[in-house]
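The complex appears here without one of its protein chains, the remainder shown in place.
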Amino acid sequence: MTAVSTGLAPAALRQHARKVNPLGLLTGVVLLAVWQLLVAVKALNLKYLPTPWQIITSYGELFTGTPFPGALGHTVSVTLIGWAVASAAAIVVALLLGLSRIAWNWSMSSMELLRALPAITMLPIAVVIFGLSSTMELVLVMYVSFWPVLIGTARGIRSVDPLLRDVGDTLRLGRLAVIRKIVLPAAAPLCVVGLRISLTLALVLAVVAEIVANPAGIGYQIAFEQQALRPDLMFACIFVVGLLGIVLNALLVLAVRLTMPGVSRTLEDAA
Amino acid sequence: MSVPKSVETPSLQGARTGTAFYECQNVALQVGAGTARQRTILEDVNFTIGSGEFVSVLGGSGVGKTTLLRVLGGLHQPAPESTVIFRGSPVTAPPDGIVTVFQDYSKSLLPWRTVERNVTLGIESTSSRTERHEAALAALRMVGLADRRGDYPSQLSGGMQQRLQIARALVMRPAGLLMDEPFGALDAMTKSNLQDILLDIQAQTKMTIVFVTHDIDEAVYLSDRIFVLGGAPARVAAELTVDLPRPRDQISTKELPRFLELRHAAYQAIGAHA
Partner (left out) sequence: MTTVLDQQTPSTQAGKGRGSSRAARGGGKAAVRFLTGLTPLVLLLVIWQLVGTYASPYFPTPKAWWDGVGALRTAGQLWPAIGYTLRTFIIALVLNTVIGSVLGFLMGGVRLADRSLGPTTEFIRAIPAAALVPVLVLIMGISETTDVAVVVAGTLWPVMISTRSAMRRMNPVLRDVARTLRLSRRDWLVKVAFPALLPSILVGIQVMAPMTLIVTLLVEIVTGTSGVGGLLSSAEQNFMSAQVYGLVCVAGLIALVINVCVHLIEHYTSRHLR
């Protein structure tokens, strides 16, 4: 039993240190300290600029004294439900388009054009049709989640090597088996890329809809605190949104790795 | 060496009755039919292949060997006047009992499946989980990859990937294997190793093998008969019978005078119709 095998050797330590990046953390802390200092000595004197310390201490109030926990739940559920439903629909549509050259030729440029329309401009239309409600927010989230998954999955299906269809033929696989065992797994990496993009967009659009139109969720909390002139609470909410994006994305990657380890491998190999 | 029960192919019955394995008459194929770019690739191709034979299709690059193989494999339809008969029935789709092994092995494998699950791809709908597992193990043992069954194709070398593709074909218990320049992309040592593995497999299973190659030495070393494909449009320019003794050996067989004669004849046949 040597020190190396117990992972305490200097080389192993250095490897761990590289992953944790203390220098980066230090820089972040230093920048925060500078911010704090500049405000404290009034060098940076904007009326509503809070200090990092004020932001940190406001978290207690955020979670106990405001409806934030419920708001958080609302935003997360609208994001996830809208994203999941839209993604499932997009995968099905992409399958139909990808497997039929006729369908593809007669619809693809329409899709590309609609996709090029900035999703944010759909918000006023959603408000016009559904009013200032959670339905509006859900529909908007579904609209914005649909396109990246559609494009990603369709591209993935088209990217399947024609040789693999010959492989399916020579191994006597039926049409359904070819789709299930070859086309879908081969399309999966690009589909997952689309899923990650749309998850990020779903969260952002949910928050925007809440800021501007639907009085519920984290976005509404931010707008409320703006009216209440509490920038410290606003920043606190904002950082939670950022963290939420990271966590949701990480959970998605984890879910892919757990349910489809083979596909996860091809994703990593390609990276 | 005893033959493992699980790999003796049921098709042996057909072989003993004397029905030709493959019978081709007047096979022709055009591409770009009806356009200005119409070309005839194959014309008036005639041959018969008997059961259990190892036949090489030899010719230069681009002459149409792969095309002919795809026709035999039911992956491509020839011109209407052609006759392609497999064990008494015309070939219109991939025939039962025939599996094609492709040249581009890395693209033909599924990178998201383990080695073992790549092998079972073709038999998943027709056998239970335990049957599949045993059949896959037997096939992997035949090609010497049994210890890598939990790995992924990206972790295997080129030679191993090609062996994996062969195992995937073997597990289907085919009567015949159609191989499209399977060792073309491999280095010399891996190539000779795989050639010997292939000869072993054929000796054990008594399968018919149609082997496309442009390597003359390889064709002579492996085959019972060689069809030299040549001309444009291509036809069977020559048929050579390789009467070298079996089992073959990389060193001693290649030193036999008869080997050199056959090699010479093959070079001449190709040269005359290049």
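Letters A and B mark the chains in the order given here, with residues in each chain numbered from 1 onward.
We adopt the following convention: a residue touches a chain if its C-beta (ideal position, glycine included) is under 8 Å from a C-beta of that chain, and two chains touch if they have at least 3 such contacts.
This is a predicted model, so every value here is computed, not measured.
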Which residue among B:41, B:137, B:197 or B:265 touches the omitted chain? B:41
Residue, one of A:160, A:212 or A:260, that touches the chain absent here: A:212
Hidden partner chain, touching residue among A:123, A:157, A:184 or A:216: A:123
For chain A, which residues lie in contact with the unshown chain of the complex? 21, 23-28, 31, 46-49, 105-114, 116-125, 127-129, 162, 166, 203-204, 207-208, 211-212, 219, 222-223, 226, 229, 231, 234-235, 237-239, 241-243, 245-246
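Everything below uses one rule, namely that only the chains that are shown with their structure count from here on.
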I'd like to verify one number: the distance from the centre of chain A to the centre of chain B, where each centre is the average of its C-alpha atoms, in whole angstrom. 49
State the interface residues of chain B toward chain A in the complex, per the touch definition above. 73-75, 94, 96, 98-100, 102, 104, 107-108, 110-114, 117, 121-122, 124-125, 152, 154, 168, 172
Looking at the complex, which residues from chain A come into contact with chain B? 161, 163-164, 166-167, 169-174, 177, 181-182, 185-186, 188, 260, 262-263, 265-266, 269
